[in-house]
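Excluded from the complex is one protein chain; the other protein chains are retained at their positions.
So, chain A:
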Amino acid sequence: MTVDKYLYQKISFFLINFMLVIGFTGVFLSLSGVSIFIEWFLGGSSMNFSLIFLFDSISCFFLSVVLCISANVVWYSKSYMATDPNANRFILLVVGFITSMAILIISPNILSILLGWDGLGLISYGLVIYYPSSKSSSAGMITVLSNRVGDVCILLSIGWFMSVGDFNFSIWALLSNTDFSIWVSFLVMLAAMTKSAQIPFSAWLPAAMAAPTPVSALVHSSTLVTAGVYLLIRFSFILGESCSAFLMFISIMTMFMSGVVAIFEYDFKKIIALSTLSQLGMMMFAISLGLFEVAFFHLLTHALFKALLFLCAGILIHGVGNTQDIRSFGSLSLNFPLVTVCMNLANLSLCGVPFLAGFYSKDLIVELACQYSWGIFILLMMFVCLSLTVLYSVRLTYLSFVSAYGGGSLVSVCETDYSLLAPVVILSFTSLMSGPVLSWLSFSCPTLIFLPTFLKWGALFFVVSSVVIMVSLQRLVYFYMWGTVKKFSGLMWFLPWLTGQWLTLNTLKNADQFLKIYDQGWLEFYSSKGISMGANSMSLFSLKFQHNSLKIHFLVFLVWLFMCLIYIL
């Protein structure tokens, strides 16, 4: 029970108002080309410390999208978490999360970005371990430790910024002869890769689906994972040639891997998580091509329809009795007509069907990528990943809405709860309209695409053919009998095991040896124990002259006297 009956509605209303203010500010700023810096300045003569907030069109648009999604998610979670006894903790964590994200978005210097970044990592840990089960606990541990690696990279780059002089990277974007080395680019890129779950660090995103569904909608689809992309967009001046090449490879492989794994996956939320991962790879791909504004545009539209997808998934999961296995879904379009419509909108938008939101952003990236000359491998992989996206989306739609019902018989499968449906409807409106609206706002004139015919038709061809392939494959039973491929994909190409158990096992074995042999062994002998034994032995040596006999005292005196006389003479 919450403290106030209308708490969720109040928070949601506040967020919507805030979003409208920021949204109109963003439109004004983008049309007039102005950026607003708000600065609080502390100190005077020797110490100068300032807290700066940057409001330019990028940050205002991103902030308004985040606030829109969070307003809808909070309204949705009013009824989703109504039966949960810890709902107070939930809403506190969500509000803290939104605050951290806001701090991250509006900060132009790396110290306050670190504040938001660390806050995001920590609060997402608190949200992932929300349910008290061992699965949630291990998922939370993977999440927070992967995010910690990114935190360390940002801390190291803070050290670098201290040597350059100013923490505000918006200043350095304007200068052309700054002193940044290749290491800062790599560190920032590595931090973005951990947050956005690219290939070495991609184990945490599917595992983090142990969180409640509103959390997945807010955190793991639109805000936390896009923080890495946003960081790279802000640091666009720093990414050089070699970093871009590395990032391109990593993002292509992430897209490919997540697409392949999603085809064989049976957990509903994990499929959506892997599709998020694939789209993140697409955004990183765009960044590595140098298309920062297009990547940002894709970030915004993707946030909106992915949040919509998660919310619909939540309604469906609630409907079939809280199971997430898609084998127990099926024929749900008969009972959830509105959710079916919205989810189809989201899925088609994800696939890049013409004139929905995803088409504007994703297709733009594809066509602009075809104009660069990076080689046949990159192009081919990009188109393959496009078709993989369509494949798993169609599979998802087919298995939830079209195929025969596979669940239990005593469930209440209906959609009458308006506070669950209204956010879904609102988000579907935005995902319909955000594509064209944001493209008119972000790009002052349409981009010129100049391509040969087969490349221009390439995207559409791959999409349509993948739809046909998957629909026909669903009718064939023995598609599911590829045992080895399923195992390989199901364990996510063994990446979580490699970066998790294998790594820690070997490291702990070595660490144990170090502890027993060096730290508690020879190092003790040479440093502390050795010194104390040496001091004791010297003390015992000097006690040998200390006998309680006067003769010996006088003998010692006379010996020394003799030696001094010899020395003097």
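In the analysis below, a residue touches a chain if its C-beta (ideal position, glycine included) is under 8 Å from a C-beta of that chain, and two chains touch if they have at least 3 such contacts; residues count from 1.
The criterion applied here is as follows: contacts and distances are computed from a predicted model.
Only one of "Ribosomal protein eL8/eL30/eS12/Gadd45 domain-containing protein", "Molecular chaperone MKKS", "NADH-ubiquinone oxidoreductase chain 2" or "Histidine-containing phosphotransfer protein" fits the UniProt record of the hidden chain, and that name is "NADH-ubiquinone oxidoreductase chain 2". Only one of A:Y6, A:F377, A:W457 or A:F545 touches the chain withheld from this view, namely A:F545. The missing chain lies against chain A, touching residues 535-536, 538-540, 542-543, 545-548, 550, 552-554, 556-557, 560-561, 564.
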